[in-house]
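Attaching a single structure in structure tokens format; questions to follow.
Removed from the display is one protein chain of the complex; every other protein chain stays in position.
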């Protein structure tokens, strides 16, 4: 299939490469030219502007609402260039509000819109092991299916309303932040009580919490390995903010999310904005006066 | 080995039975006589008072600090009756403070003290599938090891200081409450946005949160199946209180735990004290005005 | 002086009337015509559009950002019609962000911009007893001074940067919400303990908290007199939201404000959106299961 791909960041690069590998004809656009050139060597066509990207399905994979709006509504933006029947497969983690706005825009233009945010880090993107949460009208989802299949290990089709996929994605990220904060409080308390945090970690992750999310973030917190960032802290703040905005719009109080937001703000205020989002765990340590290296490993 | 067992509640019954099955000579005490009689039919000896329970290792499995104190310090209590060298294997979920007090008491009396709280519900207790978190002096733990092995699928020896096992247990329960509250907030938000909660559940529990604790509590919340209680709400409040008391004693702020505490108090205040502790999820629904049956299943 | 006045709501009406009384020549605009006609009978000129309002100083007194933006940037908006040297005296409680945007806009157009939000309810507006918090360039403030003097009992000039006045106003409203929530928690606790809330009220308001804000809101909460609303609950939510947005923009965690926000959202979700903003106190009562009439008065 002819597929367009906009956004060759650490995630997008691997995703676009997997489309090429799967035999699709891929035209790519990226703001900075290097990543596009790299993919061109593997068979991609380079588009000079978002508008120049072609294909029956156009994938966007950008960092936030602002970047996606720039690609859509800029002078040489995608919105004015897409043809009828084309499907916009929007895989960025963006707000429910923007997703609703794009749903309406594409609908009026006779185009398809599928929101399809993903769970997984760059290594999962490179290995076509992403979990993809897709929502949109059945025909559009159907058309985008082979494209998604080439990038993920599993596609969950959750609703005909695209923004539902965005909300589920934000909820998943919220639950990860709850794991981080919960572990941070627990580790701070145990460390101060003289419990060996490695023992705490072992008991938790080999009994009730034997999931990678506890193992990975528990290890990061114990080893204070917040750099290089797997997922940058300000992106975590952004997602928490989007979740709280949905809560505000729908009148849903979210006390855990409110605490997480304050953890993120305090982290940015204190100079931790370049670290991994798990570094919000430093706040619980700071509050408790646990300021030495927790673990020797 | 000669083993004493005090406390034949829904957990203790299965645990004592597994000791008999493993070939130990077990004498049992329970405040109400029926459960003891039942075990007598399977080979246990009945002790008329806690003090009358014999054995090289005496197991206590009681509901809270008050119950354990009553058994220890009552007129015919265990404290005055235990012989030197005997090991008290204390498996209740009790406070760090009481555990420290018993550590000192037994030490002065030349007895052993092993704190060994468990993760697992009554069915796991019956099936000898408990996870046991043990701490105490090496010799005492060594002596109690065959007793623990007969009741659990795995024993984690975490420290020479008994109270460390209690704190780890409380931390594990705290993380479960964080899962419940996180899921409750997420489900309330999605439900109000019109997302099918079953889809949300599917995506979460088949991607990042593929652990039984998410599957079980997610299902309970979706189906509002809070009765009969697997673990009664006031016991969850008790454990949260004990965790916060440890935080207070050690000067460790615990903002998530503080929210959980308020959820428990509000639940008790509003008449949900007989429900499963997962019913704190009703508060997030109430706050959001999500008051109808979430899921039809 | 020739003064324009846009926004004749419950506050603006009294304020415009005081300008007339003080001898200014006032032209008024209001979206619905009735209040303008009423003032015309007292000497005001009626402008058909915001753009048609004249004067050396133009006052705007609107309910929120959206209403002020509509007046400024609508087809017949004020922004395109104001002449050089004219001063826009912006008295609405709006966001720091909008205030900064208007500061830049007016500066480029060679006009003055003074942010001057007020403390006081409609009765204070009618009696020219408002407290006015003003910020802007000295010359513009100077020019607007007689206009402010005619409406308030005191003008605080706080900064040359207009948005500072907006932030101070939002902070004042935030502190009021803290008074409401603090009183609500205290009253819920005492009521449940069997303390006569009137005695609690008397002790508090005649010792350390002898300020009208405690007396008024304490009385409202004790008597559950949330209707008719002196200040509508959704306006309180709006101001809390604006404060939190400032905190977000500046990386300042605000845990009390986060709780207040959740109280407002829960109140809206449960149908209390038409009540006075003090009705967030109902949440503390609900959480505590204090559901009967607290006070007989």
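Letters are used for the chains, namely A, B and C, taken in the order the chains are written, and counting of residues starts over at 1 for each.
What we mean here is this: a residue touches a chain if its C-beta (ideal position, glycine included) is under 8 Å from a C-beta of that chain, and two chains touch if they have at least 3 such contacts.
What you are looking at is a predicted structure, and each value in this text was computed from that prediction instead of being measured.
Touching the missing chain, out of C:176, C:237 or C:268, is residue C:176. Within the full complex, the residue among C:47, C:62, C:78 or C:96 touching the omitted chain is C:96.
Of the options C:36, C:128, C:254 or C:275, the residue whose C-beta touches the omitted chain is C:254. With the whole complex as reference, residues 262, 265-266, 269-271, 283, 286-289 of chain A touch the missing chain. Annotation for chain C: contacts to the undisplayed chain at residues 96, 119, 131, 133, 154, 156, 158-159, 161, 163-164, 167-168, 171-172, 174-176, 178-179, 181-183, 185-186, 188-190, 192-196, 199-200, 202-204, 206-214, 243, 246-247, 250-257, 259, 284, 287-289. For chain B, the residues touching the absent chain in the complete assembly are 241, 247-248, 251-255, 258-259, 261-263, 265-266, 268-269.
By our rule, only the chains that are shown with their structure count from here on.
Chain centres here are Cα averages; for chain A and chain B they lie 37 Å apart.
Remark: chain A and chain C have CA centroids separated by 39 Å (rounded to whole angstrom).
Taking each chain's centre as the mean of its C-alpha atoms, chain B lies 52 Å from chain C.
Across the assembly, chain C contributes 262, 265-266, 269 as residues in contact with two or more other chains.
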